[in-house]
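Some notes on the structure that comes next.
A single protein chain has been removed from this complex, and every other one stays in its place.
The block that comes next holds chain A.
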Amino acid sequence: MSALSDYRRREQSISYSAEPAGMGLEQELMTINMGPHHPSTHGVLRLILTLEGEIVRDIKPIIGYVHTGIEKTAEQKAYWKVIPVVERMDYLAYYFNSYAYCGAVEKLLEVEVPKRAQYLRVIHMELNRIMSHLVWLGTSCIDLGAIGVWWYCFREREAVLDLFEMSSGQRMHTRYFQVGGVIEDIPRGWAERVKRFTQTMRHRSEQYSALLDKNEIFLQRMRNTGTVDEETLLDLGVTGPLLRATGNPWDLRKAAPYCSYEDFRFKIPVGTTGDNYDRYRVRHAEIIESCEIIDQALDGLPEGPFITEDRKVALPPRHELATSMEALIHHFKLVTEGFRVPPGEVYFPIESPRGELGCFVRSDGSSKPARVHMRDPSFVNLQATAPASRDTYIADLVATLAMLDPVLGGVDR
């Protein structure tokens, strides 16, 4: 017998979790492919479903279609050149990716980050969280057949991207965070625009509520579907809004504050049962909480430098290049070789829109990292697909997958 293809081997490895149980009729299980080019898998996720009629009996996610080798690429680049590379993993949470990496390197270097830089980082990360949740809400609602919400969500997302373009020069993958701070100060008028945006965003999220919260179709699709209990999620290592929807208030911004998050007053929204409706409400409430954090950070934005004064890490200010020989030497040294990081290894976890995003960096003392690894929350959270959608209708699987909010760029890296 010829060698089995990989696909066949995987297909045959599926175990049937339940006996066929039709109404006295002979039924057989059917195995079908969903994806990798299925519009409701939010990227190139491939699911092998074992169906009994319309009921999902088993499910196997197959990943790796957008594997880009970013972690390996990072080993060949100087520390500051890794930042635009790691940003491209989870393409809806680029500020979080770069912050996790920068935070890990800062911890190794023991660099002090100025307060203003920390606040600017918080503002950008929370805007990014809002943006990510808006994409999640919009695309999820398309899967449920509510295309109008998608237009509304993308209108607000556009406003956030405009703010990013104004402050950091690019709408996505901005490389705004650098080791030791941020690359430049915010432009004039930006803070007022962000203020105005948070005002509109609160108003807009009320409109989403009016459209969705008690809509009968939405309730039918969301309530008591895709329920997973807290223990199962903890066993799988699932974090973020999925875990909080079951009532466990685990949020790293409060549990282990980083980047001055201890300065801000905000609530952790939690659900009760952990069904799809709770997931929707938790994320929806998080948008409002993010607006709160942004407002507080803008009100308390301290004056001062926006990047560390340590010239061995941060580039010298541009105006010094023309006058100071030492600044020019440092500039050449930092751009060509980069800074050296003392040997050691560090793990730096932060709360991304999808859960715990951790960055592991090992340094061997040279100017390039010996290993960069990201613990991406989408990858871990994807494991909850099977317990959440086994023995449910295939239509509920689509809704559950949308509410799990996996980003395949982060899953495959």
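Heads up, the rule we're going with is that contacts are C-beta pairs under 8 Å (C-beta built on N, C-alpha and C of every residue); 3 or more make two chains touch, one makes a residue touch a chain; residues count from 1.
Here is the rule we go by: contacts and distances are computed from a predicted model.
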### Chain not displayed: protein name in its UniProt record ("Glutamyl-tRNA(Gln) amidotransferase subunit A", "NADH-quinone oxidoreductase subunit I", "Integration host factor subunit alpha" or "Multicomponent Na+:H+ antiporter subunit C")
"NADH-quinone oxidoreductase subunit I"
### Summary
The one of A:Ile268, A:Ala370 or A:Ile394 in touch with the missing chain is A:Ile268
### Query
Thinking of the whole complex, not just what is shown, which of A:His42, A:Arg57, A:His124 or A:His331 touches the missing chain?
A:His331
### Query
Quick one: which of A:Val135, A:Ala285 or A:Met374 touches the chain that's been left out?
A:Ala285
### Message
I need the residue numbers on chain A that touch the omitted chain, in ascending order.
### Response
77, 81-82, 84-85, 88, 148, 152, 155, 158, 162, 165-170, 173, 175, 183, 187-189, 207, 210-211, 213-216, 219-220, 222-223, 247-251, 254-255, 266-273, 277-278, 281-282, 284-285, 315, 321, 328, 331-332, 335-336
